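Got a structure here, written out as structure tokens. Questions coming.
The complex appears here minus one protein chain, its other protein chains still in place.
The chains carry the letters A, B and C, assigned in the order they are written, with residues numbered from 1 in each.
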Amino acid sequence: MTVSLISLILLCPLAAFAVFGLLGLANRRFPRQDYLSTAAMLIALACSFLLLREVVPEPETHTVNWVSLGSVTFSMGFYLDSVTAIMLIVVTLVSSLVHIFSMGYMHGDPRYPRFFAYLSLFSFSMLFLVVSDNLLGIYIGWELVGLCSYLLIGFWFEKDSAANACKKAFLTTRVGDVGMFIGMMMLFTKFKTLSLYGEGGIFALAASQLTTGDMVWLSIAGVLIFCGAIGKSAQMPLHTWLPDAMEGPTPVSALIHAATMVAAGVYLTARMFPILTETSSLVIAYVGGITALVAATIAIVRFDIKRVLAYSTISQLGYMMLAIGAGSYVAGLFHLTTHAFFKALLFLGSGSVIHAFHAMHAHGHDDEHEHDDSDAHGHEHNEDSDSGHVLGSEIPPDQDMRNMGGLRHKMPITFITMLIATLSISGVPFIFSGFWSKDAILAGVLGRAMEWNSVHHYILFIMALSAAGITAFYMFRLIFMTFFGEPRNQEMHDMAHESPLSMTVPLLILAVLSLPVVNTLWFNAAYVKPPPQPHLHAPAHAYIAPDTKGGTGLAFSLFGVSEAVAAEENAGHDTHGTHADDGHHGHGPAHTIAMVLSICVAGLGIFLSWLFYHRRTLSAESVTTTFRPIYDLFWHKYYFDEFYDGVLVALTVWKARLFAQFDGTVVDGIVNGVGVVTRDILAAFTGAFDNRVVDGIVNRVAQVTWAVGGRIRRIQTGAIQTYLFVVLAGIVLLILIFRAL
Amino acid sequence: MTLQHYLVISAILFTLGIFAVLTRRNAISILMGIELILNSCNLNFAAFSRFVTPPEDISGQIIAIFGIVLAAAEAAVFLAIILAIYREFGSIRPNEVDTLKG
Amino acid sequence: MLLSLMIFIPLLGMIAVLLLPRESEELIKRVTLIPLALAVYLFISYDRSTAGTQYVVNAPWIDAFNIQYHIGIDGLSVTLLLLTALLGPICVIASWRNIEKGIKAYMALFLLLETGMLGFFAALDLFLFYVFFELTLLPMYFLIGIWGGPRREYAAIKFFLYTLFGSVLMLVAMIAVYLNSGDPGARTFDIPTLIALASTEGHALNNLNFQIWVFLGFFIGFAVKVPIFPFHTWLPDAHVEAPTAISVILAGILLKMGTYGLVRVNMAMFPLGLDHFTNGIGFWGNSLALLGFINIVYGSFCALAQTDFKKLVAYSSIGHMGFVILGLAARNDTGITGAILQMFNHGVISAMLFLLVGVLYDRAHHREINGFGGLGTRMPVYTGITTLAFMASLGLPGLSGFVGEALSLLGAYDEFKWLTILSTIGIVVGAAYFLWTLQRVFLGNLNPKYEDLPEINGREILTLVPLAILTILLGVWPNLAIDMFRESVTNLVNVLQAI
Partner (left out) sequence: MQPLSNIDSLLHFSPEILLVIFAAAVIILDLVVKNRESVAVAHLALVGCLCTLAAVLFIHFSFGNEEPVALFLGMIQLDVFATFFKVLLLLATAATILFSLRSEELDAKLKGEYYALLLAITLGMFLMASSTNLLMIFIALETVSLTSYILAGFLTHSPRSSEAAFKYITYGAVASGTMLFGLSLLFGMAGTGDLTQIGGRLTELLASGEVSSLTVLIAITFVLAGVGYKIASVPFHMWSPDVYEGAPIPITAFLSVASKSAGFALFIRFFYTGFGSTGLMQFVDWPFMLAIVSALTMTVGNLAALPQQNVKRLLAYSSIAHGGYLLMGGVLLTSEGVGAILFYLLVYLFMNLGAFYVVVLVANEMGSETIDGYRGLGSRAPLVALAMVVFLASLTGLPPLAGFFGKWLLFTAVLEQGYYWLALVGLLNSVVSLYYYARIFKVMYFEDAEEETSHVSFSTGTFALLSTFVIPTIFIGFLNIFYTFSNISVSVLPMQ
């Protein structure tokens, strides 16, 4: 039953894509690709809800041999547990909504069918990633979603910026993936398998075989695998691709770069939970914390509505990583789900706004093309140098919040829904899901810090807390600038209007989903159990999973989740977690403190942004001027791109001097700094080396041979007496040689 | 007169012949040099057959005689070719006959 | 019998082509289809459960040296035979319209070449092996030299000299093996016999020093073909100048002849030598893996530096063959299986790439990457197929390229930790140059020069689709191929581990 359901979930989107592919090969197009894809997604959605009912307390795996060699076999298979089920629902749900939304948003695009085909392919890959039970399968899905994100970011590839962005995304994430692959190689060499579960799986083996002596390489392996997550989830320092990825159509940003793909990193880290060691967890936690804070600060000063959301996504992902690293498994995953919905909602909302501004023309996107062509032309002159400048610095007017304002009357539904999402992400207490998840994370981090009971780990909590405050601040800044106050750009404002039904309905649905009640339908304390972490504490014996409410998957307790988290704090962090089962009196001290503090910072943030951007009693400008350096730091995104550009330009000049003949290889500086260095210098060098040295030697040999030939020819003077002399000389020489011998 | 004397003389003749062949700037002189070489060989054979081989074995002298005959034949051919050379090149200086080279 | 038929039918075809008038071109296509059919039959009827050679023919040939006409196939051979037979007709179709002059001679040479390749993969007698190995040289020389590009003469002779240089060293090693194989009466070229002798205690062939030297001799011979740095510089020239179909054969099969030889001779016959170069102490112990690493990284970076589309693909081949070397150096079944898969897949994928380059060249008449731009809007289907090929080549999971690379690396990591980790640089760089090319050629604004570039036509799609299907099929179901040679590999590994 489960197998057939999962197969169905996977096959539907795949089939939808295959149809497109085959027809495309035959050079025809299928006009109603959108219906096909959407229907496929809806079926998948239904299946995943059915699947939710199938989940039993102990997870099941179904595998087949994929590659079988003499000594080892690599198997492919499904692993179905509560987390899988939840992820399936999240993915299919968001994906279906985005499909529906796109019908309106992408309407009239020249490559309309292709868009939906890509969406289907993406959904398939993502689902494959989610259900697969082994690292190899995860890696495969991992790369495939990367491909889809590449295709979709570059969907309007006429734009140079889009073309650059998609390449940057692929390469940057690939850097992380290589790290992940190395980690996989380490695990494989140790365990001779890549499947995670079952008695033959990595987790079991790791629990049974490894001793304290193995902790070092295990930590390294853990961190390396986490590198993959760093790339995909846009953690520091590989985060720069995500903001640029906003070049893609907005629904894509909502689906891939907010809800699902970027969360895959978190999912992977969560899956790796059982083999995380002390060290690797710390690394993860710190990377997450720093990312959360830095990204949030950058978001404060953005004006491009999508960029703001992008940075907020980065920071929220940082949160989840932090949670996993701090051991709050449940909290992390819970935030993943909640965030998936409200962030998707925010993006779709922004999309609806952008669409509204577009709608002044009959065919919005054609116009967008023209406009992009124009600015693309504008940038042809410096194509050679970095187009990283182009990204971010240039804000298309329809995405610039400085052109917006007072839209709440024009587009009420969009406004309301986005407001709900904003409240949710800002962590406004009790009736919004974001509050619970974020609070859970904070609690978890604090608890962990306490338990590590070394002062410096409290910095994690502080980072998280301040990030929470800043989040509240910039999110409300967005709301105020967009929907409140006076319209700043009148004629654009006049044109604006509420989006069509196909776009507003998904907004409403997502808004509902941002309420905790709904989430607890499938996300429940006893339902999601953190797996044991044998290497984090004492060796993994007798970890009793809390099984209070059974796997029914239904618990109408509003606080279920936070209880679960509380339970987790005790359970996960006491060495044995024997009283993990009593989740009722789970309100540890950490939890209360965290809740209170988070409410305060959220309130503070909202209040400040109200002062700045609505009441205007405080002027952002004055603050800006007073804290100019800090502002610049934020505005320039901590100079990441500038750093790369600087490196690039320097190199370009140097190269132009050194390897003149390789101007052809001067690159548009899209790969991150390392990429740039290697590509320009090494490529130019090796190229030159190949032509000059390696080939040179060969040709030199040839020349010498030829020259000797010429010499010998010259002996052949044509005068007979020379010949005779040579004869005599030869005889004498031969005799002499042999006397010498 | 012992064998050594003959050998020394033939060696001298041989060397003279080689010298002539290498240095003379006239085809005829070269021919003479060649004759000297051949005759030195003949002298060797005669001498050896006189001093080394048993008296009843005259193969050495026979070889010498054949040598003389072949020398004569060679001289004839050589002269003929020199005529041809003179006809084609208008000269019999060997170093002027060098169109074929390299 | 079947095997001999397969090998020599192209030869008969060649004669027929030479005798028949120019009009009988149709026949040529048919001729190339017969080996394909036979190969497919072999593929189906091959007994996957055994490591032994099958379809063996063993007839005395030159008694004076105990040279036999001994052919047969094991898993490795049948895989590559299939590849060869598959690329044959594809190349014929591909060169159908864009070879104008001397189509008869072209096809004749092509068929001769095919005989050489098929025979090489089936030969089980070292002498026969060498003869077929050399048989490919002359046709290839003429195919490049007559139908090639502007610098074809240089490229052709360079290819010829390089390969001949390699193969004379090989010849010395071969003779040495022959002479040491027994007393004057009992010498043999029979590869299975030699393999057995080489691992029997106290036999002249089972001597480390001897094996090291002959290993080197054969290795250089094959390294030129693979090509392994620093013997690789003939490849870019040859590829750039050769006509499309010939580039396909060159990258698809001739390169594999080198790696096939490494497996068949260097690894199977000289396990001690191999041990010295892959498992020994110090530098020499890592030398083979080091070469693989250099190939990967060096090839990738050179590819990055290219602005000629075809040259880029050529250098990418060098990089990908590096994975084969690395996998072979690992000496465990993961690595070797990966290497063999990589051989086959690279054969398919690089064939696609060269065909695609050819398609573009036939339309635009240049290959300067920076000279294009925005073709994605003009020729979507072509763009789609190219993207597929690129993704397969840069090792995207789900496509065949990935499996080979991954297995090679996984296997190699067992033996050479650092070299393997460093080799993964190649994965990133590979992605870099392919995506960068994709962007420069297909993305961005349409270059006004190519407003009316015609879309890829049916004939070209016909050549590409089988390869594309194979790429996807083996990407999702690698066992399809692995089943063929699993036993052989296990067998080989056991021999190697016995050392």
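Keep in mind that, in the parts below, a residue touches a chain if its C-beta (ideal position, glycine included) is under 8 Å from a C-beta of that chain, and two chains touch if they have at least 3 such contacts.
Remember, predicted model here, so these are calculated numbers, not experimental data.
Across the whole complex, the hidden chain's contacts among the shown chains comprise A, B, C.
Although one chain is not drawn, the whole complex shows that of A:211, A:626 or A:705 it is A:705 that touches it. Remark: the omitted chain is touched by one listed residue; of C:12, C:33 or C:172 this is C:172. The chain that is not drawn here is touched, among residues C:110, C:130 or C:434, by C:130.
The residue touching the chain not shown here, chosen from A:416, A:450, A:630 or A:720, is A:720.
With the whole complex as reference, residues 10, 14, 17-18, 21, 27, 30, 34, 37-38, 40-41, 44-45, 47-48, 52-53, 57, 59-60, 62-63, 66-67, 70, 73-74, 77-78, 81-82, 84-85, 87-89, 94, 97-102 of chain B touch the missing chain.
For chain A, the list of residues touching the undisplayed chain reads 705-706, 708-710, 712-713, 715-716, 718, 720, 722-724, 726-727, 729-731, 733-735, 737-739, 741.
Those residues of chain C that touch the chain absent from the view are 61-65, 102, 105, 130-131, 134-135, 137-138, 141-142, 145-146, 152-153, 156-157, 160-161, 164-165, 168-169, 171-172, 175-176, 178-179.
Here is the rule we use: only the chains that are shown with their structure count from here on.
Centre-to-centre spacing of chain B and chain C amounts to 65 Å, using the average Cα coordinate of each chain. In whole angstrom, the spacing between the mean C-alpha positions of chain A and chain B is 98.
By the touch criterion given at the top, residues 713-714, 716-721, 724-725, 728 of chain A touch chain B in their complex.
In the complex of the two chains, the chain B residues touching chain A come out as 18, 21-23, 94-95, 97-102. By the touch rule above, chain A contacts chain C in their complex via residues 21, 24-25, 27, 65-72, 136, 139-140, 142-144, 147, 150, 154, 157-158, 160, 162-164, 167, 170-171, 174-175, 178, 181-182, 184-186, 188-189, 373, 376-377, 662, 664-665, 667, 671, 675, 678-679, 682-688, 690, 694-695, 697-698.
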